[in-house]
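Heads up, one of the protein chains got dropped from this complex, but the rest are sitting where they should.
Chain naming follows the written order as A and B, and within any one chain the residues start at number 1.
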Amino acid sequence: MTEEIIIAGFGGQGVLSVGKILAYSGIMKDMEVSWMPSYGPEMRGGTANVTVILSDDRISSPILNEFDTAIILNQQSMDKFEPHVKKGGVLLYDSNGITRHPVRTDISVYVVEAAAEAARMASAKTFNMIVLGAFLKLKPIVNLEHVIKGLEKSLPKRHHHTIPMNREAIQRGMEIVKPFEMGVTI
Amino acid sequence: MEVKEIIRQENMVYQRSSLLTSKPFSYCPGCGHGTSNRLVAEVIEELGIQNDTIGVAPVGCSVLIYDFIDIDFSQAPHGRAPAVATGIKRVLPEKVVFTYQGDGDLAAIGTSETIHACNRGENITIIFVNNGIYGMTGGQMAPTTLPGMKTSTSPYGREVATMGTPLKITEMIAHLDGVNFVSRQAVHTPAAVRKAKKAIRAAFECQINKKGLGFVEIVSNCNSGWKMTPVKANQWMEENMFPFYPLGDIKVDGKLVKTL
Partner (left out) sequence: MKEFLLMKGNEAIAEAAIRAGADAYFGYPITPQSEIMEYLMTEKATERTGMVVLQAESELAAINMVYGAAGTGKKVLTSSSSPGISLMQEGISYIAGAELPCVIINVVRAGPGLGTIQPSQADYFQSVKGGGHGDYRLIVLAPSSVQEMADFVPLAFDLAFKYRNPALILSDGVIGQMMEKVELFKPIPRTEQFDQSWVITGKTPDRKANVITSLDLEPLPMEKHNHHLQAKYKKMEDEEVRFEEIMCDDADYIMVAYGSSARICSKALQLARAKGVKVGLLRPITLFPFPKVRIAELAQRVKGMLSVELSAGQMVEDIRLAVNGKIPVEHYGRFGGMVHSPSEVLEAFEKIFIKN
C-alpha cells in the first residue's frame, strides 16, 4: 500500500506540521514515510505545501505530479492541485475562502469545514487537526492511536498537554467530513 | 468631489518618488528596508542624478532593490558590493555610484572589501542597513548581533566568549582617512526618517563634490528574524540597539565629530 498526498494552503495554517504529524504516525505503524515541503521564496508569497508519502515499501520519488489525495486549504492551491489528483483519487478541502469549487467528476470530492469548526471549538490551533481527522476518516491508513503516538514523538514535552485537545479535534474532523455535492453551494 | 480636486499641486505636501517602481516591496511588513529604499530613491530624485547614478545591490533581503528603484544597478556577490562599486566608479568617475548593504553582507563576508574601499577613499556612497541579524536566510547571527541576543545560530543567546562582541564597523571606518562622511541613523519614526534622509543626502553630496567616501549606517529592525511584532521590534531596537549603536553624525567633512 502506498498513499501519496499533497497538503496545500497558506503558511500559517499548519500545513507543514500536519504533514509532519501524519508522517510520524506512519513511522508509528512501521511504514516508510517521506515529507517534502515547498521552501524558500514560494513560501514568502504566503502559500505552503508539502508532499507526504506513506508506504509499506521503499519510497521512490519524494516529488510527484500526481496524488492519491489532495488536501486543499486555499484557492491558489485548489487552482494548482485539483488537476493533479489521480483519476479515482480524493480531493478534500475546506470551503472557507474558496471561491471556485472543484469541478472534476472523475475523483471523489469531500468537504471539511475545519476553519468554522475550529472557531466553534474556540481554538484556531485545532484547525489542522480537524483536517487530519477528516482525511483519516476517508483514508484510514493509520489509526488515531498511531497519530497520538506520533504527536507524543513530534511535539516537545512542554506541548504534551495539548494532546487531548488534538485528539478531540481529530475526532471532530472524522465526524464532520462530508461528500461535496456538485451544484450545491456551501 | 474628484480625487483631482482634492489633490491639487499647490496642496501637495508629499509625493511618492517617481523613481520608485510599481513593484510592491518584498520586505516583511514593518521592516526598515522599505523606508530606507524609499529614502535613497527620494535623495537621488531630489539631487536630479537619476540618469547618472549606478547602484550596487547586495545579497540579503534588499537584493531586489533593483526592482524597486528605477535606475541602473549591478547585483554583487555576497559581500563584494564595495569592490563591484570600485570597478564601476574607477571606469566611470563622473557617475554617482552607491552600494546598499546589510550587516551580514558588509560586516561579515564583505569586511575586507568594505575596509579597503573605505581606506582607498573610493569616491562612492555606502548605505549600510544594520538589523543585527541575517534576515534573508532566516535569522542567523550576524557580527552585529547583540550579546545575549537569540538567533537561529545562537539559539541560547550570543555568547561573547565564543562568538565575539558585536562589531562596530562604522566606528572603525570613521577612523580611515579616505572616508569623508560617516553617520548613523534610524528610520523608525518620522523624525528619525528626516534625519536619516539628510544624512543620506550628505553622503551622496560628498561623492558629487568629490570629497571622498560617504558612509551611512541605518540601525534597523528585522521583526521576522527577531520574532517580534513590528511595534515590539521598534521598541526593542530603541531599548537595546541604540545604546550599543548610538545615533548621530560621526564624521563630517573628514573630521570626527564624536569621540569614539
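By our rule, a residue touches a chain if its C-beta (ideal position, glycine included) is under 8 Å from a C-beta of that chain, and two chains touch if they have at least 3 such contacts.
Fair warning: this is a prediction, and the values are worked out from it, not measured in the lab.
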**Study point:** Sole residue of A:P62, A:G97 or A:P164 that reaches the chain not shown, by the stated touch rule
**Key:** A:P62
Check your understanding: Out of A:S34, A:S108 or A:Q171, which is the one that touches the chain we can't see?
Key -> A:S34
Review point. Which listed residue (B:I127, B:M141, B:A233 or B:I250) would be found touching the missing chain in the intact complex?
Key: B:M141
Point to revise | Residues of chain A in contact with the chain not shown | key: 20, 23-24, 27, 32-37, 39-41, 59-66, 153-154
Review point. What residue numbers in chain B mark contact with the hidden partner chain?
Key: 59, 63, 75, 77-79, 104, 108-109, 111, 134, 137-138, 140-141, 143, 152-156, 162-163
